[in-house]
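Selected chains from the complex are presented in situ; the others are not included.
Labels A and B are assigned to the chains in the order they are written; within every chain, residues are numbered from 1.
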Amino acid sequence: MGKKVLMKGNEAVAEAAILAGCRHYFAYPITPQSELIEYMAKKMPLVDGTFLQAESEVAAINMVLGAAACGVRVMTSSSSPGISLKQEGISYIAASRLPAVIVNVTRGGPGLGNIAPMQCDYFQATRGGGHGDYYTPVLSPSTVQEFADMAPLAFEIAEKYLTPVMILGDGMLGQMMEPVEFPDAYPPQKDPSEWALGARRTPDDRHIINSLYIDPYVLQEKTETLFKVYEEIKKNEIRYETYNMDSDAKYLIVAHGTAARVAKSAVDALKEEGVELALIRPITLWPYPYDAVAEAAKGKEKVITIELSMGQMVEDVKLAVCGECPVEFIGKAGGVVFTPEEIVSLIREKIS
Amino acid sequence: MGKKVLMKGNEAVAEAAILAGCRHYFAYPITPQSELIEYMAKKMPLVDGTFLQAESEVAAINMVLGAAACGVRVMTSSSSPGISLKQEGISYIAASRLPAVIVNVTRGGPGLGNIAPMQCDYFQATRGGGHGDYYTPVLSPSTVQEFADMAPLAFEIAEKYLTPVMILGDGMLGQMMEPVEFPDAYPPQKDPSEWALGARRTPDDRHIINSLYIDPYVLQEKTETLFKVYEEIKKNEIRYETYNMDSDAKYLIVAHGTAARVAKSAVDALKEEGVELALIRPITLWPYPYDAVAEAAKGKEKVITIELSMGQMVEDVKLAVCGECPVEFIGKAGGVVFTPEEIVSLIREKIS
C-alpha cells in the first residue's frame, strides 16, 4: 500500500504529479495556489526535475507547450487571472495536439476579486476561454484525495487523446487539509514518440509541431480530426457520481466540486427530515455527462443546480434536461460559501 | 447627410470610432485586422488622438483600462489569439465597471490557425473568455455599414452600463469593401464623472478604481450589483433582425454575422424554388435574443443553426428552443466559407 498523509490539496496534487513522473513544471505565483508552486520549487530539484518560475503566466504556458513538444510530462498551475493569461497558450497546445496538464485553483472573480473559493471559471474552463474551435477536458475534484488522484488521470487522458487537460479546483480544496493516500505506483507515461519532436528517430518522425494552417481546407481537416477525437473522449471519459439516486426522490440536485460537498450534506440533512433528494455530481465538466443528467432528471419534478457562482453550469444542466422539467438555480457570488443550514433552507424554499 | 465612401470593414469601424470621439487606441498588430490598426496609426495623430502600438496585447488591454479610468473613449482591437491574451484585462475592466470597446476581427482557429473568416470565438465572446462572474455585451455585424455603426453604439452601451463591449467581426467583414455612410454627427460621450478618476472634483469623487475585494461579502455585493446591470442590459439592449418571418415557413434558420449573409441568400434562392424559410439573425450575441428565437421557433418543424464553426451558437439556440422542436446544425471549420449552392444543398438535406 502507498503512503497516507495529511496534506493540503495544493500539495497533494503537486506530489501526485511528481509521483506520476512529471518532471517539468513552469508557473508564476498567485494565491490561493501558492502552496502548489512552492511545493514544486522545493521538490523538483530533489527528483532532478525542472522547476522554473517563468517571467509571466504567458511565458509559463508557452514553456509548457515547448516541454510537451519534447515528449515529457509537464504541468502548470495558476489561479483565475493567471489562467486567463494562459488562454492563448492553451488554444495553441490544443491545436498542436500536445498533452499537458493545467491546474486552476480558482479564486473569486471577476477582476482581481479575492482568494475565496468560487466556481465562476466554469464557462472559461468548459467553453474554450481561448479562441477557436476546441475543447479542453476538465476534471472537478471534490476532496483532497480526488484532487491528488486527478493528476495521474489528467496525464493519462492528455496522452491518450493528445490534448491539454484542466483540473479545476478552488481555493477551499487547495488550502484544506485531508488525509490522502498515494499508491505505490502510477501508470507510466505513454511512449511519447507518437507526438514528440525527436532527433534520433526515423525519417517519418514528426519534426515540426505547428498550429498554423494557412490553407482553409487543411485547417478544416485538422479541426474535423480534432472533433473526432472529442467524440472519442465523450464516448470514453465522461465521469460522474450519483448519490441517493435509488430513493424515490422527486428532486434532483446537480453540483460539482466544493459545492457538491455542501450539497451532499444537505441531502443527508433533509433525508433525516424525511425529504429525499437525488444528487448527481459531474466529475468531468467537459465532456459533460449530459445523458446521465438527463436520465437522472427523468420523472423528477424539479432539477436544482447549486454552484458557487452566479450560475454557469446551470446552462449545461438546462441543455441536458431540455425542457423535461423546470431547472432552478441556487448560487452565491463573491466567494461566500453556504453554511449547511443555509443550503438546506435554500433547497427547502425551492421544493416547497 | 453624411459622407458615403467605399471602405473596408476594418477601416470603416476605425473611422466611425474616431468620428464618435474615440481619441485613444492601444493595440498590437495581427492579421486580419491590420487595416484597423494601420488606419488608427495614420488618423489618430491628425485629430490629436493617441495611437500607441503597445509592446504586447496584454499591455494594450491594460492601457485601455487605464485610459477608460481617466474618462476618455478608448478602443482596442485584435484578432483571435490576441483577444485570448486580453482575457485577463477584459475581466478586470468588467469588474472595475469601466466603459471600453474591443473589436475582434476573428481569424481561423484554434492556435495560430489561419486568417480566413470564422465564427469560432463565439463561446469566448459570450461566456467570458476571462475568469469570474461577468459578461460582455457582444455585437455581431453582418455588413460593413453595420460594422461602422456599431462603433458609436458600442461606446453608448459601454458608457450607459459601465461595461466593456465587444464587436465580433470576422476576417471577411474586415477585409471586404462596401459603401458605407457616416452620419454628420454621432451622439456625444456621456459625462464621464460617473465613472472616471478625477483630480479637480468634489471630495465624493471616485479616486480609486479597483477590482480587488478581499472581503467575500463585499465582492458578493459588487457581483450582485453587476448582475442587476446585466438584467437592465437584457431588458434594453437585445437586438436581432428577422427575415421572411411572415411567410408560412416550416423551418427557422438562425445565423449571425457573415454566416447570416450566406443564409439570407439561401432563403432567397429556396423561396424561388417554393421553399419558405424564416430567418432570425441575432445582432447582440450577449445578451442573446432567447425570447425572440423561442417565439420564432414556435410551431416550426425544425430549427437550423448555421455557423462558420464546428457549432457554438447552436447551444444558445437549443437553450432558447428548449426542446420545442429539433435543433440542427450546419457548420464549417477552418475558414472555409459556404458557396451559395452548397448552403442551399445543405439546408435542403436537413429539411427533406
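Convention: contacts are C-beta pairs under 8 Å (C-beta built on N, C-alpha and C of every residue); 3 or more make two chains touch, one makes a residue touch a chain.
Keep in mind that this is a model prediction, so the values were computed, not measured.
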Full complex, copies of the single sequence (shown: 2): 4
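As a working rule, only the chains that are shown with their structure count from here on.
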For the two copies chain A and chain B, what is the rotation angle that overlays their Cα atoms, in steps of 5 degrees? 180
Determine the centre-to-centre distance between chain A and chain B, using the mean Cα coordinates as centres, and give it in whole Å. 29
Of chain B, residues touching chain A in the complex: 56, 58, 80-85, 87-88, 91-92, 94-96, 106, 108-116, 118, 120-121, 123-124, 127-134, 210-224, 227, 309-310, 312, 315, 318-319, 322-324, 332-336
